[in-house]
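Each remark here refers to the structure printed beneath this line.
For this view, one protein chain was removed and the others were kept in their places.
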Amino acid sequence: MTLKLFAMAASFRLASFNKKLLTVAVGMARAAGAEVDHADFREFEMPLYDADLQASSGLPKGALELIRRTEAVDGLLIASPEYNYSLPGTLKNAIDWVSRSRPMPTRGKSAFLMAASNGRYGGIRGLWQLRIPLEGIGILVYPDMFALSEAGAAFAEDGSLKDPLVTERLQKMMEGYLRAARALSQQGP
Amino acid sequence: MTLKLFAMAASFRLASFNKKLLTVAVGMARAAGAEVDHADFREFEMPLYDADLQASSGLPKGALELIRRTEAVDGLLIASPEYNYSLPGTLKNAIDWVSRSRPMPTRGKSAFLMAASNGRYGGIRGLWQLRIPLEGIGILVYPDMFALSEAGAAFAEDGSLKDPLVTERLQKMMEGYLRAARALSQQGP
Amino acid sequence: MTLKLFAMAASFRLASFNKKLLTVAVGMARAAGAEVDHADFREFEMPLYDADLQASSGLPKGALELIRRTEAVDGLLIASPEYNYSLPGTLKNAIDWVSRSRPMPTRGKSAFLMAASNGRYGGIRGLWQLRIPLEGIGILVYPDMFALSEAGAAFAEDGSLKDPLVTERLQKMMEGYLRAARALSQQGP
Partner (left out) sequence: MTLKLFAMAASFRLASFNKKLLTVAVGMARAAGAEVDHADFREFEMPLYDADLQASSGLPKGALELIRRTEAVDGLLIASPEYNYSLPGTLKNAIDWVSRSRPMPTRGKSAFLMAASNGRYGGIRGLWQLRIPLEGIGILVYPDMFALSEAGAAFAEDGSLKDPLVTERLQKMMEGYLRAARALSQQGP
């Protein structure tokens, strides 16, 4: 059975390093036989979470679309910038809306997390904070995470990663994740 | 010198438990001689953070107003719900916008954190995640934090906390924080 | 194939609530067909971690034994008290020793985490901190975690949990974990 993945970078920037990194990862997943829904964060426009708004109008269209797309897959590839040593408010806001759906659409899915930044740390601290709400909504987050530092100089013109050692590190992590995701997607009832 | 505080509950709900809890804390701070700017989160309307939007249009009005109001004080009283074991995306989004201002308007301020929820844990796990971005933007977050569990049954009709032991626990923490905040507000150059 | 688990409570106390809770969980896992190595933390006596000691004498006997026993299984059941809002230093010390072994004996294993305490929070905050080093050494930690609050009154004389709803909650989590652990233990190469 084909492994189905949903891939999204949690950035609205057109020139986002996280989008570039995600594109590389999506290529690797497809080359390994996975079917990937490569989404853009802008497809899921939604307001700031407001419990009163939810009570009066239900979940917004963007959240419903994000729920529909994640329900359709086995696992998630998420590339996320780090803002203030934590995950972006924008991504947390999307998680907060999605988590209000019942049954929880994310339970039993797996996820692989990546980050890219132009700094020394590559956004790794943000990913450790991102794990928490994802695990809170029932997602099995793969232990290894990929952080790309000095991202401004990391990509070739064709979008690939210039450094073959960095490419290999990502490739190995992706292989490990894809193995785990495939196994988890075939859990018994 | 009078200690100046900014107080806000990170909830848009009209009937928010966190707003109620904050009101009790604001009363205590005022009774102890502090001057409190008791704000409503809705006063600071802002879009989801978008670096391209910032580049083209600067900081949004709501963020600028929040920056102005926090710059004017020595410390912050924040009551925040917990969403998915972490801080609300809405509050993180506000932090992400504010953190883009230079010089960082929050550096050297202190903060006291509270949470209320109708569950057993009172939102304490979210506060531990909230500390991180606040400390990341240079705020001295007071070590003790107040979590009010079973908040649905905790308030009397006049808005006070029914249980005198809970009131006393909050009062003692507030006194400790106000002492530290006063001392910190008188730091030498 | 039979699922093999290693189970340990991270407490030296004879009357440890975590030991009692672990015993209940081990019973459930065995009833579901798993083969469980039910260990006692005292079996793995080791000194405080010291890189110079490691350089001169290698890994201590207790660490080597813990490595051998975890290498032999597919997954781990860990019950851990919370000390100072984090994992016990004793357990972290064991992780620090074990993590020095090459190849990393824990990579690709799964784990289910539990905690018991006599307080309101049941040790859940410590488990969130425990996840971090476990994931750091390559363990797929199951997202749901079980926290038993007011543990002093929770157990019947025969060691079972008095409250059938609490038993059922643990049973459901264990079933979910065992399904995931079985799937992960059958990953392809």
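By written order: A, B and C. Residues from 1 in each chain.
As a working rule, a residue touches a chain if its C-beta (ideal position, glycine included) is under 8 Å from a C-beta of that chain, and two chains touch if they have at least 3 such contacts.
In this text the structure is predicted, and so the values were computed from the model without any measurement.
Peer 1: Checking the contacts here: which visible chains does the omitted one touch?
Peer 2: A, B, C
Peer 1: With the full complex in mind, choose from C:L64, C:I137 or C:V166 the residue touching the hidden chain.
Peer 2: Candidates C:L64, C:I137 or C:V166; residue touching the omitted chain: C:I137.
Peer 1: Could you tell which one of C:T90, C:N118 or C:Q187 touches the chain left off the display?
Peer 2: If we include the chain that is not displayed, C:T90 is the one touching it.
Peer 1: Touching the absent chain in the whole complex: find that residue among A:K20, A:R125 or A:R179.
Peer 2: Only one listed residue reaches the unshown chain, and that is A:R125.
Peer 1: Could you list which residues of chain C touch the chain missing from the display?
Peer 2: Chain C touches the chain not shown through residues 11-14, 48-53, 83-96, 99, 129, 132-133, 135-137.
Peer 1: Contacts of chain A with the missing chain: which residues?
Peer 2: Residues of chain A in touch with the missing chain: 85, 120-121, 124-125, 128, 149.
Peer 1: Please identify, in ascending order, the residues of chain B that touch the omitted chain?
Peer 2: 108, 128, 131-132, 134-136, 138-144, 179-180, 182-184, 186-188
We take it that only the chains that are shown with their structure count from here on.
Peer 1: Quick one: which chain's Cα centre is the longest way from chain C's?
Peer 2: B
Peer 1: Which chain has its C-alpha centre closest to the mean of all protein C-alpha atoms shown?
Peer 2: Chain nearest the centroid of all protein C-alpha atoms: A.
Peer 1: Roughly how far is chain A from chain C, centre to centre by C-alpha average, rounded to an integer in Å?
Peer 2: It comes to 28 Å between the two C-alpha centres.
Peer 1: Please work out the Cα centroid separation of chain B and chain C, and write it as a whole number of Å.
Peer 2: About 36 Å separates the centre of chain B from that of chain C.
Peer 1: Residues of chain A that touch two or more other chains: which are they?
Peer 2: 132, 135-136
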